[in-house]
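All protein chains but one are shown in place.
Let's turn to chain A:
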Amino acid sequence: MPNSNQVSSLGATSATGVQATTVQNLTAAGIASNFREIIKDQKGLDEAANYLYQTLLDDAVAGIFIETHHLRKTGNLSALDGVGEDNASAYRIVETPNLDIFGISTTKKAIDCTCPNCDRLVAAARFAPHLEKCMGMGRISHRIASRRLATKEGSSAASSYLQSGGATGGTDDEDDVDWSSDKRKKKTTQNSRNNGSKKNNGKTF
């Protein structure tokens, strides 16, 4: 039995009229003996049971309420309900083989653009390169065009310059080389084909 016995009358006005229970210090045996005091009579037992029932029920309700409240705050409450069957027709999942889930066709539509320069219908993916060639403002077409001009104007003088250094032959061949292989090789290799002769390297002044 515990040594310290503190008799503290904690407002012993409980409904059943339990006399000032000797509330001892918080020792395990003290608690147990207090409990037994209460349980002795049937009335005490009933009251204890009722109290316990109430408390636990309140706990449960509070828990449910907080859970619902949280759901509402995170917006998941309406998610739990789901979409109603009537207004779901707009959102129904499409499962036909050729359409994606929203019902949009998967085959690419051919979107053609009209070139402002030559007024031709060009595919959208090919539009930029076409414009480059068409307007003559891209790197490659500019070089070729000015080279053609150069060979045209000073035909004998310029071509002799170009042919003297280069082992690749005539300008036409060089053009062909440029057109087909510009995608593979870098521009520096094309420039240095003249074996070091940098004069009049396709640029007009």
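Here, a contact is a pair of C-beta atoms (placed from the backbone, for glycine too) under 8 Å apart; a residue touches a chain by one contact, two chains touch by 3 or more; residues count from 1.
Quick note on the criterion: contacts and distances are computed from a predicted model.
Colleague: Pick, from "Cdc23 domain-containing protein", "alanine transaminase", "EF-hand calcium-binding domain-containing protein 9" or "Enhancer of yellow 2 transcription factor", the protein name that UniProt gives for the chain of this complex that is not shown.
Modeller: "Enhancer of yellow 2 transcription factor"
Colleague: Go through chain A and note every residue touching the omitted chain.
Modeller: 1-2, 10-12, 14, 16, 18, 21, 23, 26-29, 31-32, 34-36, 38-39, 44-53, 55-62, 64-65, 67-69, 72, 77
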